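Taking it in order: structure first as structure tokens, then the write-up.
Every protein chain except one is present and positioned as in the full complex.
Let's turn to chain A:
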Amino acid sequence: MTAQAPAALVLEDGRIFRGEAFGSEGSCFGEVVFSTGMTGYQETLTDPSYHRQIVVATAPQIGNTGWNDEDDESQRIWVAGYAVRDPARRPSSWRATRTLQEELRRQGVVGIANLDTRALTRHIRELGAMRAGVFSGEDVTDDQRMIERVVSGDRMLGADLAGDVTTAESYVVPARGQRRFTVAALDLGIKSNTPRMLAERGVEVHVLPLSSSLSEITAVEPDGVFLSNGPGDPATADHAVELTRQVLSRRLPLFGICFGNQILGRALGRGTYKLPYGHRGINIPVIDSDTGRVAITAQNHGFAVRGEPGEHFDTEFGRAVVSHHCANDGAVEGLRLLDAPAFSVQYHPEAAAGPHDAANLFDSFVRLMSEAR
């Protein structure tokens, strides 16, 4: 409990939250968002969708289970910065190999601790996600200078970020047991658990870079195409949208999640918009319009597809429906084509972190592929 170097989280509207250095000392910039999950910080920090975002953990005690070699969702920590209230001094978990603090330092991630995270969250809730910077140690300067540095950064609206996080080379995740299907997964910021869950269902997953062309996709002779989650503004993802339209024309079974839902939405002619402060948590209720059933889902999105709960609409690929919506605010959480084998959800059936209520969507995808044969 000895005093750490000072730190400040500075918002573009000039509000400053004071705290202590956490992780590496220095400064970082990005869009400040809050995540309400009470577990799963390791998965969150390594989720590529958080690229260029400063994440505020609303759960106050962070780092209790340390860091292990098994729960990363990608090769590195992607968040731009991390704001927590009470970091653990000592982790406790039979799987932990090091502390969160050590890992943040090892990867050069700037964080801030000991700030009033609830006041910060309320501020974001009222005024929306916005640009921010974290400054610690010697980077803490006079307020005006820090604010200037924050406002000179890029906005999330209009940010094309999937290219930053996609894999450079394609790779294959083999099916577990006998291979039943082959899927081409377009990596817009894919998490490791997605191919893992497909693999468990006998699917060999070819993870392809965002820049792939249709011929590169068809080259793997896929039974289906998967559009992953990812960071940034979907309005910028023209290449992925075009690719999706080509896939739909060929009536290849298609499944998209999160960013992938927005890509499908755009491919179907729908617009996207930025939510005031997004959905980021692992407790978010989604209603399936068909059954009325509620799934508790993991979510991490700042943008959404335009539409109304249960809305039916026509597209050049046939009839479509807003199949799922958020019980909290009615936002579109899923799309399905009625005349073509394609569907997507705005949330994360692969969870990690989060509940497994929606895991059966991978089964639906598999069913779609087997029906299409």
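Definition applied: a contact is a pair of C-beta atoms (placed from the backbone, for glycine too) under 8 Å apart; a residue touches a chain by one contact, two chains touch by 3 or more; residues count from 1.
Please note the rule applied: contacts and distances are computed from a predicted model.
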Hidden chain of the complex, named as in its UniProt record, picked from "Fumarate hydratase subunit beta", "Carbamoyl phosphate synthase large chain", "ABC transporter, permease" or "Allophanate hydrolase subunit 1": "Carbamoyl phosphate synthase large chain"
Touching residue (missing chain; options A:250, A:293, A:312 or A:367): A:293
Sole residue of A:17, A:78 or A:347 that reaches the chain not shown, by the stated touch rule: A:17
Of A:27, A:49, A:65 or A:229, the residue in touch with the unshown chain: A:65
Residues belonging to chain A that touch the chain removed from view: 1-3, 17-20, 34, 36-40, 42-43, 58-61, 64-65, 68, 70-71, 85-86, 88-95, 114-119, 121-122, 125, 281-285, 287, 292-294, 296, 327-329, 351-356
